[in-house]
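My questions will all concern the structure given below.
As you look at this complex, bear in mind that one protein chain is not there, while each of the others sits in place.
And then chain A:
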């Protein structure tokens, strides 16, 4: 037995060492071939996006001989965390998956404790159950957007009356009992989500992790028949398996060869990525839980020039919320300003903030705006709202007086309007008359006289006086209030890590894991292969590669193309049967 090393990739070098004949141990290789066979049998032609959960359960059921416990036991792999051993699959084992599995019953009489969790695992990793859970989550969320959230009970009494229930049964009793008025924190929804998370874990543990162990190994096929039974099969006349190996390496395959047999694979990451998707989803879920239980939130509207202490605003959201040192920070709003477009619409809001520690020392200063929050000691301060707190007005040269502005109710629309009132007559009379001032933003103030008629518009800071009913008024300044949101969220780093991993693994999941086997059969080479995702393009891609394989003897009749056509026909035929 001679070993031929073709792959020169440094990452695989440690594996190369293992191929050395001396290290080649007789090893109960049935594991690998058996499992591959099962996939061929059950999984059919597709290895799918997220690795199967149902598959596993079926495997256990279908091949169960005398016990129900060895779910994970049958896919045990030697603990050597180093290189995977080389495997010679028994002839014919790949392709016809109905091979009986011998089961190793390792569970003794005290297995009841092991039995129960395994049963639970088996149920949880059931694919139809997981699909049902996903549908349930989706349905509950949809319901959550149809039912207005967070209203008072009276609202639901009116909207879903008992005497005219929606769809004949859906009344406010349902809404309030099941907590659908706050769907996304209701026990029903959170319970379903938890169940889904449990399924995710169970599936990862019972199905996906064992798949890794299988896929990390490879096997040579030593029978031309077996190779021809692959989803794609072809015969190259007058070719050498070494040439094929070189060409495959050039296309990014990892190539292993032993004697006349060759095994090559590509895109192994595509097979592992769904596990990563599941794990990162779990990471996001745990981060979300941490956020829900361990964060502080608070909102405050602070007039320009005033200050507040962070800890006074922040209130805990869950039992894990623990305040930090930064909570004693005093935050001073130095200035609140707004930018405008030429059309007069608001383009941006800015708040100049100073942070002082307990000793009164300024530790940070930053102008925040929407999309540009301030972060200090775990606290994040967002610009989220605004209002006008006061107008500074000179009345007949006296003052300045601060007139408090009140938000006015607008019918419709979400534009803001603020108003104030300056009495010009004796304030003791029962119906005081005076000048009304309205402002939409900090740009301009609209003034109305005693009769309520429009008197004029003034810009703050313009120092241009306006005379209304004999009173000379100068609007010195409009003082805005900044609406700030504060939060601490220990879950964010976890969630972000999950996001990053999820994006990456989802992208990798699009790749296909392609496996090729080849065998030198006299002067011709038999090639067979399969892939798990890009099945449509696979034959074309492989044909392109095989076309590059040089013919050893120069002959005039290009028989290769004939055989290509023939095998394509065969492929179509077999494809139809499946």
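Quick note on the criterion: a residue touches a chain if its C-beta (ideal position, glycine included) is under 8 Å from a C-beta of that chain, and two chains touch if they have at least 3 such contacts; residues count from 1.
Note that in this section contacts and distances are computed from a predicted model.
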{"item": "Hidden subunit of the complex - UniProt protein name among \"Cytochrome c biogenesis protein CcsA\", \"Dolichol-phosphate mannosyltransferase subunit 3\", \"V-type proton ATPase subunit\" or \"Vacuolar fusion protein MON1 homolog\"", "value": "\"Cytochrome c biogenesis protein CcsA\""}
{"item": "Residue of A:130, A:214, A:279 or A:445 touching the missing chain in the full complex", "value": "A:130"}
{"item": "Of A:389, A:509 or A:524, the one touching the omitted chain in the full complex", "value": "A:509"}
{"item": "Per the touch definition above, residue among A:324, A:384 or A:471 touching the missing chain", "value": "A:384"}
{"item": "Touch criterion as defined above, residue of A:343, A:359 or A:409 at the omitted chain", "value": "A:343"}
{"item": "Hidden-chain contact residue, picked from the options A:157, A:308 or A:499", "value": "A:499"}
{"item": "Residue ranges of chain A at the interface with the undisplayed chain", "value": "42-44, 46, 48-55, 127-128, 130-131, 134-135, 137-138, 141-142, 144-145, 149, 183-184, 288, 291, 297, 341, 343, 345-349, 369-373, 380, 382, 384-386, 414-416, 485, 487, 489, 492, 495-496, 499, 502-503, 506-507, 509-510, 533-537, 540, 575-576"}
